[in-house]
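Here the complex is missing a single protein chain, while all its other protein chains stay put.
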Amino acid sequence: MLEQIHLLAAVTVLGVLEQAYFFLQVIHARRRFGISPPNISGPPEFERIFRAQVNSSEYFPIFVALLWQAGLFFHQGLAAALGLLYLYSRYCYFMGYRASSSDSLGMSYGSQGCLSEPSVAEGHPHSSTVMLGLSPSRLTPIYFSTGVLWVLVAAATLGLLHFFLSHYVGLNVLRLLAA
Amino acid sequence: MLEQIHLLAAVTVLGVLEQAYFFLQVIHARRRFGISPPNISGPPEFERIFRAQVNSSEYFPIFVALLWQAGLFFHQGLAAALGLLYLYSRYCYFMGYRASSSDSLGMSYGSQGCLSEPSVAEGHPHSSTVMLGLSPSRLTPIYFSTGVLWVLVAAATLGLLHFFLSHYVGLNVLRLLAA
Partner (left out) sequence: MLEQIHLLAAVTVLGVLEQAYFFLQVIHARRRFGISPPNISGPPEFERIFRAQVNSSEYFPIFVALLWQAGLFFHQGLAAALGLLYLYSRYCYFMGYRASSSDSLGMSYGSQGCLSEPSVAEGHPHSSTVMLGLSPSRLTPIYFSTGVLWVLVAAATLGLLHFFLSHYVGLNVLRLLAA
């Protein structure tokens, strides 16, 4: 059994380590800005780090659930590779969210909406390096990570459909396509 | 192995899609009310949608954990059916929460407490249609979805008890009852 899940398990543990990193960033920011729990409001710099961690936390169970369904019913290796891609883009998102100045965020939001492509004028060298010259903000990573999740949804759904068809209807789609 | 979990996997993916729908509603509300992240406060209409999504997110890992234990140790089909019921009542909850006016919410809270039955005078036609004439608010769905979770807890606990008894004590309760 372990043979069919060891890659998924490894990516899951890696995802946990990423969450731990985000938690440590919030603790570090609480100390730096002197914001004691249960307070969660403070300067925009703190609130961005806090929200980035909360957002990543919210998505973690969804990510793990999709990773495992896609890995069990579609292809373990592909699901694990997509999982690594997701964790990487989450890291970029966190870094971009933390780095983005509240002014440029407000502007880009006011003019273009919540998840629209930001103006190139912002220019965060670090993020742009991380994302290999792509749009320098948290918005590209969040688009990208959401895209990866949708691919995992598609893989899980296709795998499940294939299983349901061959199990209940006796219809083996892959064999039909090969014939 | 996949035969014993395919229904659980399908309900899990469906649950992820529901979460995605709730996330999209929050993004839509952020745009509509002009509330840029990391802000999470705004008009009551926005805060209700935001809180409904956060609440559903918090319950998602609990739901998935229970679904799988109940499905693996009690009965896959029953657990999956309860899972569908849960997802349906969560949808009603989200719609009811979003629709409830803050005045009636405040009143019903002030007089009757956080999870009490609301007065029939409120009258939200949409929710009442959704819930087939039951109490027109988010409170009935949240009661209902919590009830489904408790049934899943009971199923998982019974299944585990049965497994522990037959595995460690050698006591097969079902065979005893049948004899």
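Here are a few things to note about the model shown:
Think of it as A and B in the order they're written, each chain with its own count starting at 1.
The working rule: contacts are C-beta pairs under 8 Å (C-beta built on N, C-alpha and C of every residue); 3 or more make two chains touch, one makes a residue touch a chain.
Please read all numbers here as calculations on a predicted model, not as lab measurements.
Checked against the hidden chain, the listed residues A:Leu17, A:Leu161 or A:Leu174 yield one contact partner: A:Leu17. Interface with the hidden chain, as seen from subunit A, comprises residues 1-3, 5-6, 9-10, 12-13, 15-17, 19-20, 27, 30-31, 34, 36-38, 40, 54, 57, 60-61, 64. Subunit B meets the missing chain through residues 1, 4, 44, 47-48, 50-52, 58, 61-62, 65-66, 69, 72-73, 105-106, 109-110, 113-115, 149, 153, 156-157, 160, 163-164, 167.
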